[in-house]
Structure formats: C-alpha cells, structure tokens
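Missing here is one protein chain; the remaining ones are kept as they sit in the complex.
Order of writing sets the labels: A and B. Residues in every chain begin at 1.
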Amino acid sequence: MVKPRVLVLRVAGTNCDQETVWALQMAGASAERVHLNEFISGRKRLKDYQALVIPGGFSYGDDIAAGKVLANQLLYRLENDLRELVHRRKPILGICNGFQVLVKAGLLPGQPPGQQATLTWNDSARFEDRWVYLKVETEVCPFVKNLPEIIRLPVAHAEGKFLPANKKVLGFLERKKLVVFRYVSPSGELTGYPYNPNGSVAGIAGICSPDGLILGMMPHPERAVIRQHYPDWLRHPESSATAATAGFQIFKNMVDYLA
Amino acid sequence: MVTSSQVKEINLLKASESELVALSQKHLLSLDLKEMKAIQRHFQRLGRNPTDCELETIAQTWSEHCVHKTFKAVINYHDGLEKRTRKVVCLNEIARVTRRLRKRWCLSVFQDNAGIIEFTDGWAVAFKVETHNHPSALEPYGGAGTGVGGVIRDILGVGLGAKPILNTDVFCFGPLDFSAEELPEGVLHPRRIFKGVVSGVRDYGNRMGIPTANGAIIFDPGYVYNCLVFCGTVGIMPENKIFKKVSVGDLIVVAGGRTGRDGIHGATFSSASLNKNIPTSVVQIGNPIVEKKLLDVLMVARDLNLYRAITDCGAGGLSSAIGEMARDTGAVVWLERVPLKYADLAPWEIWLSESQERMVLAVPPENEERLVSLFQNEDVEATVIGQFTDSGQLLLKYHDHTVGELNLNFLHHGLPRRKLQAYFHPRPPARITPENVEWKETLRQLLTDPVIASKEVVIRQYDHEVQAQTIIKPLTGVEQSGPSDAVVLKPLAESWAGVVVGCGINPFYGEIDPYAMAGCSLEEAIRNVVCVGGDPFRVALLDNFCWGETSQPESLGRLVRCVEGCRDFALAYGAPFISGKDSLNNYFRKEDGSVSSIPPTLLISALSTIPDVRKACTSDLKKPGNNIYLCGVTREEFGGSRYYHLFHCPGGQVPLPRPAETRPLMKKLYQAIRNRWVAACHDCSEGGFIVALSEMVIGGTWGAEVDLTKVNGQPLKIDACLFSESQGRFIVEVEQEHQEKFESLMEGQPVGLVGRVLPESFLTVKLGQEILFQFTIQELARSWKGAIGW
Partner (left out) sequence: MQKLIWLVEVFYRPEVTDGAAEAIRKAVEELGISVVEKVWTSSLYRLEGMLERTSIVRIARELLTDPISQKYRLGFPQRPGAWSVQVWYKPGVTDTVAETTQKAILDLGINTPVTVATGRCYFFQGKLRENILVSIARALLANELIEIFQVYQPSRGKKNGDQQSGKRN
C-alpha cells in the first residue's frame, strides 16, 4: 500500500512540526516538513500532497495576533493553491496555531465566506499548559471516529478562547454539529476554569467545516500518541483504556481516510 | 597603521599608573592596574598605541565573564578550620574531579560552549547553564528573555551544533511582599522582577519550541537588589558532530540577526557591581523568532556538512566569537560587511556589539553559495565577513583601513594571573531554638513558605510539553498539582532511552556553611534524578556559582570553601562536572556607600539517563494500602532549614551529606524502581520529611498515616522527625505485594516502614498510638497551592 503523502507546513516560528511528523508517520503516513517559502517560490506545489497539516507554534512570533500573519500569507500569497486543495476535498488539519490560522483565514468554518470567529486571549491573559477533558462530536468529522465520548489532550496556548462573531454563527456551528471538541469536566459537563482553560464560548475547543474535512483544534493530539505522554500514566495499569491514545487515533483516522 | 576617522587611538604608551586606572574606568573596561600594565607593555614592545577596537577586544576577552579570572586566580587561602594557609585555584579543584573520575561517557568537558555526555545509539546530549543576573535586575522581561536566548545559542554552538530539547530555569528573588518604601531609586520591586523574568523566560522559551520543564525559585531578602536568573539548555546531537575544527582559508560567516548598538559592554558590565547609573545600551529585548529560524536552518546545514566550526555571539559579540574560533589560526575581518540595523556604528561598536540571535560559522569557500542560499530560502541572513588565516594575528579591517591588529597569543595568554587573598572562619553555632511549637500550625506555615509552596502558577506558563518528549512532567498526580523531582525526556522517536535532569540549590545553608551547602546542593540534584528512576551512577554535573563581593577576602574564602565542597562531594558521589560558570560581584552599592551582597549561591544541575522511560517513577501517592517507607537517617540538622527560618533562629547545624551512607541506598533504590516495586518516590529537602510527605499526598489525593517512632535515627525529638533537613532521605511508596522483595533488597539499609497510604482524605501524624495532628488533603493543598499569586 502506498503511504498517503501529508504536508506539514512550517514557517518562521512553527515549533510542533517534528512531533506532528512523527505522529503521522506512526499512523502510517508519509509526512514531510516543508517551509512555506518553497510553495510561494513555486519550487514545490501544494497539489502534490494529499493532506495539509498546519502544526502548532508561534508563526511569526504571534506578533499582532496569533496566526494572523500566516493567515494573511495563505490568503494573499497561496490563495489559488489553497482554494484548489479545499475544492478537491483534501483534508486540512490545523492544530493550535494552525487552528488560529484556519479560523483567521476564513477556512473554518468556511461558511459563510470570510472570518466568522476568532481565537482571542485566554481569560487569564496568560499562556497556560494543562491537560483538559474534551467531549467529542463524531457525526460530521471523519477524523474523530472511534474515539470515546470523552478524551484527554493537552492545551498550551495564550490565545485560545474561541469566540464566534455572533449568535448566528454559533447557532450555525451547533445546528450543523460542527463543534468537534468541547472543554468539559471529567464527568462531561460544560463548566468554567480550569476545565475550560481559556473561557471559550460554549466550551468550543475545535470545529470542522460542514463537509468535515477541515478540522481545527486548540488541543495538541501530537502530544498524546503514546501512553507515556499522559501526565498520570503511572497511575494507570498498562492495560487500561489509555493504551490506544486519543492523539494517535485522530492521526490514524486521517491516514485511514486518505488510504 | 592607517586610522580612519571613526577609529581612535588610545594613548597608552606613556600613561602613568593612575592614568591607566582612569582609562580602564572611562572606557568601562573593568581591568585592574596589573592587567592594564600588561597591555601597556605589550604595546610598548610593538612601539605603538592600541586603537579603541584593540583595547576593547582585550578588555572583553579578559573580562571576568569570559575568562573567569577569579576562578583561575592563585588564592592564598587561610582556612580557619585547619588553622593553616594554602594556595588554591578554584577551577583546578573542579576540573580535578572530572579528571580523576575518568568516566568514558563524558565526551567533551570544559572545552566547548557546553559539556557533552554520551546518550544512546550514537547520540550525545549537551548541557549548559548560564546566568543573566544584571540585565534581569534592570529590565526583567528583556534580561531574562535574552538569557534564555543566549544559553540556547550555546547549545546551537556546541560542537557542530545540538538541537535544544529542554530549558531549565532557576530564579532567586526578593520576597514578593517586600515593602516598596524600603527600595532605593532604580531598584525594581521583587514582584515586578518576578513577573517580568517569568514572562521573559516564558515568551522566549515557548516561541523557540523548547520545553521549560525543570527549575526552582528561591525567595530571600538578600536578592532584593540583585536577583539571580539561571537559564539552562539541554541539546541532543549525533556523536559524530561533537567536535569542530577551523581550517585556514575557511570563510567567516555571521548568520541570524543584524548588528546594532545593543548590549555594548555586556561582558565587562556583568562583572561590575550594580548601582543606579546604568547605560541604556546594556539592556536588550530579544527576538526569539529570529533565533528559531536560525535553529531550523542550522540543523539542516549541519547535517549537510556545510560548515566546519560554529560558535555563538554572546558576551563580547563578534570579538569573542571570532577571537575564540581563530585561537589556533588567525583571521581577517572586514567589519564594513557586517549587516547593520542602522548605519552610524563605529567599527569598534560593530566588533563589540552584543546584538542577539547571531552565530558565527567557519565555512569552506566551496560551500559558501550553497550555505547562503539555504539560509536565504528560510529568510535568514548569512554574510561572509572575513576569513581564517594562518597569521596568528586578528586583523580588523574597515573599508580598507586597518582598525586593529592583535596577536592572538597575547590575546589568549597575555592575561596576568591574579593573586588573591581569602580566609574562612566557621560561624559559631547559634543557641536559639524554637519553643512552644504547634506542629500543625508550623506545617501549615511551612507549606505557605514561598520557598516551599507550589510554583504551579509559573510552571503552567511554560510550554513544558512541546516536542512531545516530556515523559515525567514538572507537575504530577491526579490533577497534576503535585511536584515532580526531575524531568524525564524521551528525545528519540525510535528509542525508549531517556534523559533525566534535576537540580539542587540552597543558599540558606551557604550563609552558615558553604562547604555543606555544596554537598547538599549536589546531593539534592542527584537525589532528584534518583527519585524519577534516573541512573545515579551516570550523573554529570554543572556548577553555577553566584557570589557577592569576591574582592573581600571573607567572601572569597566562602567561595573557596564551597568549591572544595563541590570537589569532595562530587568525588564521593562519582559524579563528574562537565561544565560550569560563575557570576561574581552580585552586590549593590547604595547611595550611602553601603554594600548589599547576595547570599552565597550555588546551583548544581544534574544530567543523567534512564535506559527505559517506561520504568520511570513519580512522587504522587498511588494506592491506598501501600506501605510508606522513610529511607535514610534523620538527624537534628536544622541550620539553614525553613523551620529555623520560620522561628527566626539563626545558625544551627547545617545538614551534611553522608555519601558513604547514601550512595549504597541510592543504588538499591535505583534497582527497586527499575524492578517496578516502587509506586512513588520523593526526596526530603526544604521543610523536611513532613513537607515532602504532604506533597506526595497532594499529588496523589490519597490520605496517609505515619508514626514518627518508626523514623530511623538516634532517639529523635518530634521536630527533628518532622522538619529536620537531613540529607540522604527518600520517602518511598511500595505495594504490599512487593513488600518482601523490597525489604530484602533494602536489608542493611537505614529504612523504616513509617506508615501507609489511606483511602481517607487525611494526613495523620502519630507518635506511637498518640495522634499528634491531622490535616485534610484540601487543607494541605490550599496552603501549599495558594501561596504564590500572579
């Protein structure tokens, strides 16, 4: 079987690219880290890849606002290539900074056109790294199937508070079941800090496009692909449920979809 | 010599002694008379005056920061304990340990930007810890950030470059509630320094994509005027990339950020005392993304073998970097080619600037084009600014003018060795002891002591999981609110082998007994490694001394005493030093002329390995019914303890490590953890046994019951059992099914079965059958977690 070719895009300040490549490789993909300049200069082409992952980090230092400058570069410098990727229904995954980029470039939710939401400063006004509980909505996005109802992943960001433009946008996301991940308490309830680490509206931690093929999420699946990534792995026997890690499952779903 | 209008000749040849001293002061050279006279003699032989470029280059190269004059000085040391005087060279004492231990896994020590040890399967790890104290006191955010940036560049510039995988951070601040009225003008409040420093480390480290996952924070009034900021970086590299060698004819390439007027005189400034008249140019703001781009492209260039040597631009800027690289060859530098931030820099400023985020490479001419275009493709500037020659001279050109020509032999070997005086007198033991102690209230107050209290509000601001390699994270337990003793990383996708990093610091001991402090810091760093399952017989150490006014013989005597402690205990634990750094003259001269010095401070960082990270261990209590053992011997050792601090009792017996007792215990523990018989392990440090146990309870959210009569030691008073800070002690949780095996392994060791993990939500402390006090887990957690706000 030919391994699906996945692009892990990097720019100045990307910093989760290597581990994202490892996670994709573990899941059976052929993953490549490529600098954005290679595409802008035309030395490489987006259409040679079957999927695009925009990994976490601080693209351009998150100067001005997180993900903003890269979002503009995608819009103004790679518009046609990107549109073609979406048009040809190639999966796109944005993690953390990548999610911020997709939202600010208007690719998520993608309908209606233009930026419909944002990721703004955490209510605490500072960067925070912690593991969270997430309730998973599996109906629309193919990359989250076979996940338990509640999973755990780490978040590590300063600007992760999901804010829709208005009630209409929120209503659209809810109605179409595009809210893929929601911050919840261990028992699955919507609640406040620290379970909702940043004050996101409706606990929204990740959303997808109406066709489910563009997924953006603040939590880091690539940091939860082996059992020992979990912060309390020594508290649970080896045979327990964390054996199949949530992060690995998400990448595997993506690879399976491409195969 | 032709001199351009921008180059000044310094009139040195005919200067009198007092004029030499004045020259050193005027140009902020931080050179003493003897050194100035050596320079004068050198130029008298040449029959000409030096240029500003030359004099500044010598001053930078000879600065305390760059050559460690005090550590290399011959010290006439009078030891008040032995009642005799002998000659000591501090650096030799430290280096002797490594030489004598002859560990074959030490691959590169004390010669490069960082120490390097063998890791696994052809990989090596490098570790360096630096301080950035003065800049952080003045501009906490920028100072701490550039401190992080600087030590990362050390790792990028070790051998042919290592990939950073971990940052460590250790800070010493004044008390956060220090009265603002008592602060003199120009001194920032400890709270502002605390927030600024943490934010600076956070923003630089997080943007670089390096997990910051090990550290410590100390609070003491002694750090109000001079905070301490230690930044460390660990890197990983293939073993065949650990050495570099410049070839004659190689091009000198500067890569990364542009050069401005930033940080001029940083190296000489860092060796001077602080006062309120500080030039703006010494403080800087870093740009982590420039450094991140540099890191990304350097790793590619390294693996393509495009350069033969590399080093970072740190203190002294290009002058230090190129001066060091050209040590055995020679070099010509065309200063006008250095890319500038703005146009009006004088040649000496270009040469001395400490602008951040720059590296210098030695590139074979045939690789120039490939290297420059590779860098260009990633938006990193790389510019040829000179060439290595075989002249033994450092030739500085500026638009065809020669602005300096220095003999490299003189530059690196012409510095006269300092001769210093030092004496040490032990402090007489104090007689005051705490009275009418209420146990429960004392424990509560110790848990809220900022030195002991949870640092969660700081730790969570660091991305401690980026790179997805952090297997034992800095916070552990059910809700990740318990403390971890050390960090464990799994840096290779294809291997389960791990890197373990811990640290030890306790200036409170050093105030009374710097020798014991050295032993305690060193042992604590190793204990931390042992607690998480690291190999105690493969520990490499880094020393970072931060001292007050070392021109005072008494202060210098304490330093010598501390160095001898490092030597003796490192030998006893079989742990070689692989890198070290000292920051001296951390004192503040007040308006009235009085001097405030920091407490004698030693940070020991430990780097070890674990063959399989799946056999690591954490400190949180795991399961009700499990046994709780206290391993090691408890003694009445309260000197410098947080317990004595709480009751304002100065002096006392500082804990003394006993390697002969502790080493065999560590060996057995390492084995027990590897066998998976140990459910949790935590060492006793500040606050003693009961504080350590409380932390395990908080992490695990299980209760515990302990009986103090089971504590190992001479007939002990209750306060010694609870709060003594005796070294060599570990609290170990063992499942009942492993009890027999564990106890038989531990036969002959000082191990006491002191209690059990309980399903109830209480910590119960008993003396035999009598309950001394009880604490709910919530009470413990609230006290410990609520003490340090943001």
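Following the convention adopted for this analysis, a contact is a pair of C-beta atoms (placed from the backbone, for glycine too) under 8 Å apart; a residue touches a chain by one contact, two chains touch by 3 or more.
Predicted, not measured: the structure shown is a model, and the values here were computed from it.
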Could you tell which one of A:Gln50, A:Asn97, A:Thr118 or A:Asn196 touches the chain left off the display? A:Thr118
Going by the contact rule already stated, which one of A:Ala165, A:Leu190, A:Ala244 or A:Ala259 would touch the omitted chain in the full complex? A:Ala165
Name, in rising order, the residues on chain B that touch the hidden chain in the full complex. 138-139, 141-142, 180, 188-189, 191-192, 260-262, 278, 280, 283-287, 289, 341-342, 356
Contact with the hidden chain only, please: which chain A residues? 60-61, 63-65, 68-69, 72-73, 76-77, 104, 115-118, 120-126, 161, 163-165, 199
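One rule holds for everything that comes next: only the chains that are shown with their structure count from here on.
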Centroid of chain A to centroid of chain B, CA atoms only: how many Å? 36
Which bits of chain A are touching chain B when the two form their complex? 10, 12-16, 18-19, 22-23, 25, 35, 37-38, 41, 56-58, 60-63, 126-131, 154, 156, 220, 222-223, 225, 228-229, 231-232, 234-235
Write out the stretch or stretches of chain B touching chain A in their complex. 202, 206-209, 287-289, 292-293, 296, 377-379, 460-469, 471, 473, 475-478, 480, 490, 493, 613-614, 616-618, 620, 622, 790
